[in-house]
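What follows is a single structure, written as C-alpha cells, with notes after it.
Excluded from the complex is one protein chain; the other protein chains are retained at their positions.
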Amino acid sequence: MILYACALGLCLAAALLALLPPRAITVMAEVITALAGVVAAVAGVRATLGHGWSAWLPGLLPLGGLRLALDPLGGLFTAITGAVTVCAAIHGIGSGAARPARAVMPLFVAALLLVPAADSVSTFLFGWELMAMTSLLLVAAEHRDRPSVRKAALWYAVMTHLGLVTIMCGLCYLAAGATGDGFDQLRAAELSPAARDVIFLATLAGFAAKAGIVPLHVWLPRAYPAAPGHVSPLMSGAMVNMGVYGVVRVGLDLLRGGPVWWWWIVLALGALSALYGVLHAAMATDLKRLLGYSSTENMGLVLIGVGAAGFFAADGAGPLAALALTAALLHVVNHAAFKTLLFQAAGSVQRATGTRDLDALGGLRTRMPYTTALFAVGALCASALPPGNGFVSEWLLLQSLIHALPASGVAGAVTMPLAVGAIALTAGLAVATFVKAFGVGFLARPRSPGAERAVESPRTAVCGTALAAAACLLLALDPALVLPALTEAVTRVIPAGRPVTGEVTLRLSAITGSISPVLIALALAGAVAAVLSLVRVVAARRPRRPARLWDCGAGPVSARMEYTATSFAEPLQRVFVDALQPESAIDVTAVKESAYLVQRVRFRARVPDRVERRLYEPVLAAAERLGTQARRLADGSVHRYLSYGFYALTGVLIVLAVIS
Amino acid sequence: MVLQVLVVAAGAPLLVGLMRQVRARLEGRAGAGVRQPWRDLRKLARKEPIAPHGTGYLFRAAPPLLAGTTLVVAAAVPLVTAASPLDGVADLFAVAALLALGSVALALGGLDTGTAFGGMGASREMTVLALVEPTILLAVFALSIRVGTTDLGAIVTETANSPLSVISPVSLLAAVALAVVTIAESGRIPVDNPSTHLELTMIHEAMILEYAGPDLALIEWASAMRLTVMLGLFAGLFAPVGIATAGAGPIMLLVAVVAFALKVALLGGVLAAGEVFMAKLRLFRIPELLAGSFLMALLAVAASFFLA
Partner (left out) sequence: MTDPVYVQALDLACGAFLLTGVLVLWRRDLAAIIWLFGLQGVALGALIAVRGLHEADVELTVLGLGVGLLRAVLLPYLMRRALAAGEEGREARPHVSVAASLLVTAVLTMLAYAVSQPLVRLAPTPATQAVPIALTVLLVGFFVLVTRRRALSQVVGFLLMDNAITAAAFLTTTGVPLVVELGVSLDVLLAVLALQVLTTRMRAAFGGTDLDELRELHD
C-alpha cells in the first residue's frame, strides 16, 4: 500500500521535475521514474505473494471516489509495468527527448499503475482514460519532426477512444445491474444471460483494441514507429498487457466465466491475430513495424491461452484451465521482457543510423557490438526456440491444448487441433521473422551510409537494454521463479491448485509432462564445448587465413549484392500470396526513339495491411462523404448555428412532452 | 546415453556413405565406398581454417552450434535405449525446437557472409522450416494422444509394449506426415538436393558455400548426424523393436545398437533408392508437399477422435 503510493508519488514528482528548466534536473526525472518503477515492481510482487490491500479515497474523484485494491492478478501486471518502466527509464536517460514528452512519460507510468489497481468501474475508467490520453500525447510527441507521426496519432486516438467507449458502455451496463460500481458489488450482481453476453462482447472489443488484436490492430504498427525511442518499449511491454488484464478481469473474474462460445470467440480472435500478425511481421521491412506486428502475434498467443482457459473452465476441467491461464500469463511476462529488450535495441539502432528500414541496415555487428548481442538475445527469446524464454511459455500453452481431448467434447476436439496448428505455424514464421530481423539488420555489411556511420549507443541506453536482457535470460533459465506469483494470480480466478510444480524441472500436475529449461541450456552448452574441444584436438591448429568471398568471379562483393529483408521474405510472400495479396507495379520508360530500348525500369512492391484495406478504408471513405455533405449545414452564419441549438432544444422538449 | 551419442557420431558418416553407395549402384556407377565420407571429413579437418572477408563471430559460431544441438538431440531421443538421463528434460517439442535452433544458427552464418548465396540459402531454409513446423507439432500431437504425454521415452515404451497398435490409421497417417517432414528437414530430394551446386536449386548448400576446412567438416558431420537422428527417431516411433529399456544389460544394449543400425541403414537405403527415381521439386511446389503432410498430420489427430 505504502510502496504503491510511493510509486505513484515518485511518478508525479518526476513529471514535475521534467518541467523545470535546468538540464541537470531533467535527467533526474528519468532516474526518479526508474526508482518509481523499482518501487512499483516490489509493490506488485508483494501483492502477488498474498500481501494484497484495498483502499477507498472518497475525496479524490467525484461520484464514487478513488477505490483501489491490489490483488495477486493486479499485482502481477503492476510488477510487469514496474519492471518495464525501470528498463525504459534507464534507456531514456540522455535520450534527448523533448521536455513535454519527458514530463508526460511518468504520468503514463502512473496511469499504467492505476489500471490494474482499480477496484471500481469509475476508477478503472479514469485510469484507462488517463492511460489513453498520456500515451496519445507521447505518440504525437514528435509530430513536428516527422509528418507520418500525425497520421499515426490520429489513428491511435480514434481506435483507443472507440475502445474506451465500448468498455465504458459494457462496464456501466454491468454496474447498472449491480448494487454499486465497486468490483465486489459487480461480482455479486445477478444478471440475465443476454445482458452478460452484451457486457462481455462490448468490453472484449475495447480490450482487444488495446491489445492490438486483429481486426482492431491497425493503430499498432503505426503508433510504435511514431513513438519516441524510449516510449515504445513501455507501450508494447506494459500497455498492450492491459488488454489481456481487462479480458481476464472482466471475463473470468467479474462475470465469473461464461458460456463456451465466449471463449471460442476469444480463442478464434487469438489464433487469427497470431497468424495475421506474424505473417505481416515476416513481410515487414521497418524494424519497429515488424516488432509492432510481432506484438499482435504474441498477444494473439496469449489470448489463445486465455480463451482455452475459459473454455476448459466452462467445461469443468479446472486443472487444465489453470494450466492454460498460467501459460498465457507467463507468456505475458515473457513477451514484456523480450519486447522491451527488442524495442530498446531498435530505438538505439534508429538513433545511431537514422533509419529503421532493414533494407538500409546491416553491418552493425562491428559498429554496435553490445546492441547487436542484446538484440540477438531478444530475437532468440521472441522466436520461441530453446534456450529462450518464449519457448517455455509456448511449451506450456501447447501442453494445455493437446491434453484437452478427454476433457472437452466435440467443440474441443475440433478447436484444439486447429489451435495447435495455428500456434505451430506462428512459431515457425516467428523464427523466420527474427532470423530476418537479426540476420539482415545486424550482420553482414552495411547497406547505407547511415548504417556505415553508426556508433554504439550511450552507456545508459546499453544498460537499460542489458537489464531487459538479464530479465529475459533469468526467465528463460528459471521460469520457476515467477511461477508462485502466477499461481496466486491464476488461483484468484480459477481455483484449481498449482498447475505447474518443480524447481529445476517443470512438472505439470494435471497431466504427465515435464521440461527443464536449465538442463537443456546446460546440455547445449556442454555439447558445444565438447564439439569445440574435439575440433581443437582433431583439426589443424593453424591461424585462420583471411580469404575472399565467392563472388562468381565478378569482382568484389558489394553491399548491393547482399540479400535484403525484402528478398529474404520473398519466398514466404509467394507461399502466402493468397493471404497477403501483395501489390506491385512496374513502370517501363522507353527511349523516345524506340519503344524497344528501355531507358529506365521502376519496380515498386508493397504488402498492404489487408484488414485495413478491406475493412477500414470503406468506412473511412463513407465517413468522409458524410462529412462533406454535412459541411453544407455549416455555412458560417452564427444565426444559423444558434438556430440549430434552439430547434434541437425545443424538439427534445416536444418529444419529452409527448412521451410523458 | 553416451553409447547412443557415440553410435550416432561414428555411424552418421557411414550412413551417408551407404546412401551414396546405394545411389551409385542404382545409377550404374561403382561408387566410392561406404567409408568415403569419413575420409572426406579427415581431409577437411586437416585443412587450413579460413576466415572470409567481412564475416564475424556468428559465422564461426554456427558450425559448433549446429553440431552441439544435434548432439543434444542425439542424447535426448530414444534411439538405442528408452531410458535417457535427458528423459523428462526434453520432450518431443523440445527436440523439434532444438533441431530448428541448429538450422537457425546455420542460416545466420549464411547471412553473415553478406553474399547473395548465403542470403538466398538462409531465406529458403527459413521458409521450409516455417512450413515444416506445423506438421511436426501436429504429428507430435497425434502420437501423444494414445499415450497421454509428449515424453519421447514414454511414447516409445508404450509402442514397444504393444507393437500391433502401430497398425492403425492414426499411426500410419502420422508416419506419412513425419516421413515428409524428415525428408524436408534433412534436405533430401524432393525438397533439396544435397549434391547440387547449381544456384537456382540450392538451399542447404547455398548457406554453407563460404565454409571450408574444419568448419565445413563440422557442418557435414552435423548434417549427417541430423539425418541419422531423424531416421532413428522415425524408426523408434513406429518400429521400436530392439530398443533397450531402463536397466538393460550390456548384451541387450548390443542388440539394441545392432537393431538401430539395421533399421537406420534400411531406411537410408530406401530413401536413397527413392531419390534415384525422383526429381527435385520446384521451390514453389514444396509448399504443396508440406501442406499435404500438414493435412496428413491433422487427419491423424482427427482420426484419433473419429475412431476412438
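Per-chain numbering from 1; labels A and B assigned in written order.
Criterion: a residue touches a chain if its C-beta (ideal position, glycine included) is under 8 Å from a C-beta of that chain, and two chains touch if they have at least 3 such contacts.
As the structure is a prediction and not an experimental result, all values here were calculated from the model.
Listed residues B:Q36, B:S168, B:T196 or B:T245: the one in touch with the omitted chain is B:S168. Of A:V414, A:C463 or A:L532, it is A:V414 that touches the chain left out of the display.
By the touch definition given at the top, chain B reaches the unshown chain through residues 164, 167-170, 172-173, 176, 287-288, 291-292, 294-296, 298-299, 302-303, 305-308.
Contact between chain A and the unshown chain involves residues 410-411, 413-414, 417-418, 421, 575, 578.
Criterion: only the chains that are shown with their structure count from here on.
In terms of their C-alpha centroids, the spacing between chain A and chain B amounts to 36 Å. Contact residues of chain A toward chain B in the complex are 282, 362, 365-366, 383-386, 391, 395, 398-399, 402-403, 405, 413, 417, 420-421, 423-425, 427-429, 431-432, 435-436, 438-440, 443-445, 505, 511-516, 519-520, 523-524, 527-528, 530-532, 535, 538-540, 542-551, 557, 559, 561-564, 567-572, 574-575.
If you check the complex, the residues on chain B that touch chain A are 45-54, 56-58, 64-65, 67-69, 71-72, 75-76, 86, 88-91, 93-94, 97-98, 100-101, 104, 107-108, 111-120, 122-124, 126-127, 129-138, 140-141, 144-145, 148-151, 154, 209-210, 212-214, 217-218, 283-284, 287, 294, 298, 301-302, 305.
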